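Just one protein chain is left out here, and the rest sit where they should.
This part shows subunit A:
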Amino acid sequence: MSYLKKVIYNCKQATFLIEKKQLKRLSFREEIELRIHLAGCGMCVLYNKQSRVINNMVQQLFHSSLKNELKLDDAFKADLQARIEEALDNN
């Protein structure tokens, strides 16, 4: 198989580069390979789009859950503060 054909068929490598590109600058060669692949592969174009959506969702999920209602119960907190006071008294 020619080099170009390999690049065009290899969705495994293309999706690897898609993930890498979201976190780091690709090398010149990697960038060219990815562009050639995406020019001819609708499935990986879709993967690229969905992968970015997933990243955004993950970030929103984590940041919104930091603000949400999940809290420690009061009994646990009271007990915890009591332990801290105890430890402070022992010093």
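We adopt the following convention: contacts are C-beta pairs under 8 Å (C-beta built on N, C-alpha and C of every residue); 3 or more make two chains touch, one makes a residue touch a chain; residues count from 1.
The rule is simple: contacts and distances are computed from a predicted model.
A chain of the complex is left out here; the name its UniProt entry carries, from "ABC-type multidrug transport system, ATPase and permease component", "Carbohydrate ABC transporter membrane protein 1 (CUT1 family)", "Phosphoribosylformylglycinamidine synthase subunit PurQ" or "RNA polymerase sigma-70 factor, ECF subfamily", is "RNA polymerase sigma-70 factor, ECF subfamily". When you scan A:Y3, A:F28 or A:F62 for touch with the missing chain, the hit is A:F62.
Where subunit A meets the chain that is not shown, the touching residues are 1, 6, 9-13, 15-16, 19-20, 23-24, 43-44, 46-47, 49-51, 53-55, 57-59, 61-62, 65-66, 68, 70-72, 76-77, 80-81, 83-85, 87-88, 91.
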